[in-house]
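Excluded from the complex is one protein chain; the other protein chains are retained at their positions.
In order of appearance the chains are A and B, and numbering begins at 1 in each one.
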Amino acid sequence: MREVAVVGFTQSPCMRREPDRNEVEILIPVIHELRKSLGFEKESFDFVCSGSSDYLAGQSFAFVSGLDAIGAWPPVCESHVEMDGAWALYEAWVKMQMGYADTALVYGFGKPSMGDLPITMALQLDPYVNTPLWPDAISLAALQARLLLDAGLVTEREMAEHAVRDRKNAKRNPFAQVKGDFQAASLLKKPKLVSPLRQHDCAPISDGASAVVLAAGDRARELAKRPAWIRGIAHIVEPQELGVRDLTRSRSTELAAARAGIWKGAVDVAELSAPFTHQEILVERALGLGAKTRINPSGGALAGNPLMAVGLSRIGEAARRIWDGSASRAVAHATSGPCLQQNLVCVLEG
Amino acid sequence: MSEAKEPLELLRIPIELDYTFSAGQSASRFLRGIAEGKLLGQKCPVDGRVYFPSRGACPQHGMPFGGDTLELSDKGTIVTYAIVRVPSENIPLELPYIAVQVLLDGADTVLMHLLKAKLEDVHMGMRVKATWRPKSEWTTSVGNILYFEPIAEPDAPYDSYKEHI
Partner (left out) sequence: MAELCGVIGIGQTKYQSARKDVSMPGLVREAAERALEDAGCTWRDIEAVVIGKAPDMFEGVMMPELFLVDALGGAYKPMLRVHTAGSVGGSTGIVAASLVQAGVHERVLCVAYEKQSESNATWALSIALPFSVATVAGAGGYFAPLVRGYIRRSGAPEDTGIRVAVKDRQNALKNPLAHLQLEDISFEKVANSPMLWDPIRYLETCPSSDGACAMVFASERVADRQSKPVAWVHATEMRSEPTMFSGRDQVIPRATLDNAASLYKKAGITKPREEIDCAEIYVPFSWFEPMWMEGMLITERNEGWKMTYEGATALDGDFPVNMSGGVLSSNPIGASGLIRFAESALQVRGLAGAHQVDGARRALGHAYGGGSQYFSTWIVGSAKP
């Protein structure tokens, strides 16, 4: 396997609503800062790949305007997935594995505040029999939470404690949206949002963009003092129907983690994209994370959830801990689809 | 409900989603200008080329427009055109109509718009001027210009616009 590393990462602050800037304007400073930090102002990347969703933007071909932010001139070798930037990173990683590229720029962006996100996500379901019922994303997650609670596999207290931990960690993340010191007991006194979920159990809606640079072999060593080498990256999707899969565990995360080789060593840091507290618990279990792993030092998705960039940002945040020496081995997780239907696991080493 | 029915073949499922759209800082500058009848071009900070209309950044260089604007005249040259005979949901015009790319004087990019002229008269290089809606109807939209109409000026030489096609 060719050595490919994450050598750069920038993001915009996660905001409930970016009132003035459109997606391109949010993306431009993110890309510029990344280029500047790596001394890549004039140089072009061998490959560019992005992730975004037309339905967040409310228009077809929304990703096309993203090209304006990277100054695609002279023409670039560029691709796009209608998925979180983490999968765009996967495509770029593959391109580098086949020797096509030595450097790649990956970015993800979205302004979910423009629409009604939970309802929009109902369009991800079977259009013939499920979408017409308009089950919003929070309700679907709530169904899963109910299963877990009733089976005694999680408690509301545990869920609240996860929210407390993430928000506390987020205090040290200037880009996070929801942060502060909270008490599980007080959170549990708040009313239910969609039973059994409360507000704190749900990730916020966030506008934002993030970008990552990958580099191979010696190029990576030139660009970063301590490259965050991708030792394994894998993703798996489960059938969508809630009734045909086990919602009390995340099998696809387990499989992806195994393929990415997560258990070949200790995991110092893990950054998770789970948008609900009970799902965060499931992902932690699927990844086999123990007490020795620092989970979500950035606050994770529960502190800032810019769809289409959130997974990519987890990879970036995990890489940062490698760069700053606070971790030797880190794991990043991205998710897509209702109730953790699809999951990506990336293992980084310093 | 018990008689035999034809199997269901097609199902119409209406989808309605509302979006609150924000034009962005750069486009807002140009839109606020047009609300006052001003056609504001924005200059690329790298090569000074004038973009009209403008979005977030100079796409060639990936640089945001810095607010350096230039007021353009509403006269221009037709760079290219098409006579459209196909109706479309979003265009409430009588067929056939002429869709054009207009290079406004002073601009370095073309504006896609409509031309009110005889079908047989339209040609590349034709000089045109904007016909505006009544001022009372102006909003933040390129639609303040109803269409362009020909003016009595000699055609612009091909060389003056050929790089735009």
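Operating definition for what follows: a contact is a pair of C-beta atoms (placed from the backbone, for glycine too) under 8 Å apart; a residue touches a chain by one contact, two chains touch by 3 or more.
This structure is a prediction, so every number in the text was calculated from the model and none was measured.
The residue touching the chain not shown here, chosen from A:Glu161, A:Asp207 or A:Glu238, is A:Glu238.
For chain B, the residues in touch with the chain missing from this view are 9-10, 13, 15, 21, 23, 27, 31, 44, 47, 49-51, 58-60, 79-91, 99-101, 108-109, 112-114, 124, 140-143, 145, 162-165. For chain A, the residues in touch with the chain missing from this view are 1-2, 48, 53-55, 58-61, 63-64, 67-68, 72-83, 87, 90-91, 94-95, 97-100, 120-121, 123-128, 131, 234-241, 251-252, 255, 336-338, 341-342.
The criterion applied here is as follows: only the chains that are shown with their structure count from here on.
For the pair chain A and chain B, the distance between C-alpha centroids works out to 37 Å.
The touching residues of chain B, when paired with chain A in their complex, are 11, 13, 15, 17-28, 55-64. Of all the residues in chain A, the ones that touch chain B in their complex are 18-22, 24-25, 28, 31-32, 55, 58, 65, 67-73, 113-116, 119-120, 123, 127-128, 131-132.
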